[in-house]
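Left out: one protein chain. Kept in place: all the others.
Labels run A and B following the written order; every chain starts at residue 1.
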Amino acid sequence: MTEVTAEHYIILATTLFVIGVAGVLIRRNAIVVLMCVELMLNAVNLLMVAFSSHHKDSAGQIFVFFIMVVAAAEVAVGLAILVMVYRNTRSTDVSLLDQLKN
Amino acid sequence: MEKNLILIPLLPLIGFLINGIFGKKLPKNVVGALGTLVVFGSFILSLLAFLEVRESGQALSHTAFTWMQIAGLKFDIAFLADQLSTQMMLIITGIGSLIHLYSIGYMHKDEGFYKFFAYLNLFIFSMLLLVMGSNYLLLFFGWEGVGLCSYLLIGFWYQNLEYGKAARKAFVMNRIGDLGLMLGLFMLLQHAGSLEYKEVMASLSTLSTEKAACIGLLLFVGATGKSAQIPLYTWLPDAMAGPTPVSALIHAATMVTAGIYLIVRSSALYSMVPEVLEIIGYVGLATALFAGLIAIRQNDIKKVLAYSTVSQLGFMFVALGVGAYSTAMFHLTTHAFFKALMFLGSGSVIHAMGGEQDIRKMGGLAKKLKITHLTFLVGTLAIIGFPLTSGFFSKDEILAKVYEHSPIMWGLLLLASAITAFYMLRMFFLTFHGSFRGTHDQEHHLHESPISMTLPLMVLAVLSLAGGFLNVPEFISEGSEHLHTWLNSVVTYVSGRHHLDHSTEWMLMGVASALALIILVSTYVVYVSKKSTAAEDDQLTGIQKWMNNKFYIDELYQSVVQKPIEAISNLGYNIIDRGIIDGSVNFIGKSVEVAGNALRRIQNGNVEYYLLYMVLGIFFLLVFKFVL
Partner (left out) sequence: MSPTIFLTLAIIAVVSAMFVVFAKNPVHSVLSLIVTFFSIAGLYLLMNAQFLFVVQIIVYAGAIMVLFLFVLMLLNLSADTEPQKSNRFRVIASASAGLLSLVFSAGMVIDATMGDRNVTNIQEIGLVKHLGKVLFTDYLVPFEISSILFLAGMVGAVLLGKRTPKESKS
């Protein structure tokens, strides 16, 4: 490997993304699930920056910035919800959250 | 006056709206007065229009607004009052207002009084549109409108299932005719690009004879439906289910003459194709004879009148068939007078008899119902062609014109008119003379009708007597063929017809009158002096039984037309509807149910499973995107 190209970043980002997906599916602790979601978001961010550099277009990086904004808000609200859930169920197990079927 | 033409149909429409919407709340005399006055108002306006046309000799026309405009076609709400229209308008509104007046008395005990007047007004409105429209589209509009009103009024006492069926029969029979009319109008539209009478007539010169014949026949099919000619006549006798004023107004005087009007209106077209006229003549002749034969053995007073209407309409079609349009219009007018008179008279009789319509249960009514008897006598004399009555002149003119055309047709038509004379007199004598054959209650109940009912009778009786002087033949008095001259400018005759000399005409007239008189005397002898009465149904044999049962035409239609259609419908119902359509609908429902039951397990409410499905969904989406 003489030079790093966008393809390498694609492979890396895909790997990270799939790890994140696997984490979301496998873990039952809601906090870890939320962390894995962050991981997926970061994988996408990485890809965006890579393509932004490749195309010499700053829009990609701006969007990464906005994704971070949304992610921060999401984490804040998501964690608040988790605290609520914990308060009611004494647990953060997502398997217990099966009220959707009613 | 031109601007006010629109008022003529508008007035009954207003009456219809007021009576139809508020009628239930209004007192009966207000409803009746309103319904009668709007029609009478139309009559006054029609009279003014008539006088103006008469003075100027020019047709009045008025375009109210453009109705629709589609792809180069333009249809206006436009009215035309020419010689033909004004004549029809006068008949419709004149007889119409008399019958409205009569209905006040006749219907005064009926629950649906306001409804009845609303329908009658709507009918007058539609009929006026039919004759006043300056294009075939408005004619068609009115044509359908009167069909609807006829349906509503025949089924006026809809609680009686038989009456409802009669209404439906009339409607369906009329639809068959309407189909012909519509096809004819489509062909006209295709050829002329417009349905305005003026433009259609102007474009006739470029119309090929075959096409003209085709259009003519199709329009005639429409006319057979509305004017009850063979083969579509069977609805008219059943239409007697309606209240008697309806029978008088719609099923004798006005609506059934729409077919005649249509053909006279299209006379320019028909004169191009004498072969079609020939067909019309033969159909009319057959109807006149056939309906007359049936009428001989009918015992229901209204049924006899109904068949005589069919028969008389046949006379008019014969006149049209020999190209004597103005003669047909003449007979139309006199027939409107005396047939309305007789229907109203029969209504008066039925009223007195407490709803009884069977003439075998009547008799001797002359003593109790003096005015009804006298006026009815006038009507009967007119229809049998008693000298100097209106029917005498009009029928005689038809016979003369037919003789010009073909002596054989003349002979058959003379036979038809003899039959007419026979059954009318039979009915008259059985009803009014001899001894009373009804129950004691009925005899006690017998009474003359109120003035609102007898006044129209008297007016119509005068008209029936004097109506003939509208058009006294030339050989009697020079220049007195008023109606003929009047209509000259609007009808186009077949060219190259010769005229009879006067002595032949005198002879024809003599033969017809003599025949009428002979039958008058002989029926008097049979039914009054010898007091024979109509035989009971089960005593009839052979041809009489056939006549009594209307030659089983209804049964024939039923087995030839109705049964096969029902069979096909049943087949379609069982195979296509139940099998294919219902089957597929049920199959879809069932499969959704089964699939839903299976997929229900997926919805376990657990977030992690939902996440898993989502990931799998994304996977398949990407597979479709990249791989497939």
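Everything that follows uses one rule, which is that a residue touches a chain if its C-beta (ideal position, glycine included) is under 8 Å from a C-beta of that chain, and two chains touch if they have at least 3 such contacts.
All values derive from a computational prediction rather than experimental measurement.
*Asks:* Contacts of chain A with the missing chain: which residues?
*Replies:* 1-12, 14-23, 25-29, 31-32, 34-36, 38-39, 42, 45-46, 49-50, 52-54, 56-59, 61-62, 64-66, 68-77, 79-84, 86-87, 92-93, 95
*Asks:* Identify the residues of chain B touching the omitted chain, counting contacts across the whole complex.
*Replies:* 608, 612, 615-616, 618-619, 622-623, 625-627
The definition used in the following text is that only the chains that are shown with their structure count from here on.
*Asks:* So what's the Cα centroid distance for chain A and chain B, whole Å?
*Replies:* Taking the average C-alpha coordinate of chain A and of chain B, the gap between them is 83 Å.
*Asks:* Name, in rising order, each residue of chain A that touches chain B in their complex.
*Replies:* That would be residues 21, 24-25, 28, 94-95, 97-102 of chain A.
*Asks:* If we count contacts the way the header does, which residues on chain B are in touch with chain A in the complex?
*Replies:* 603-608, 610-612, 615
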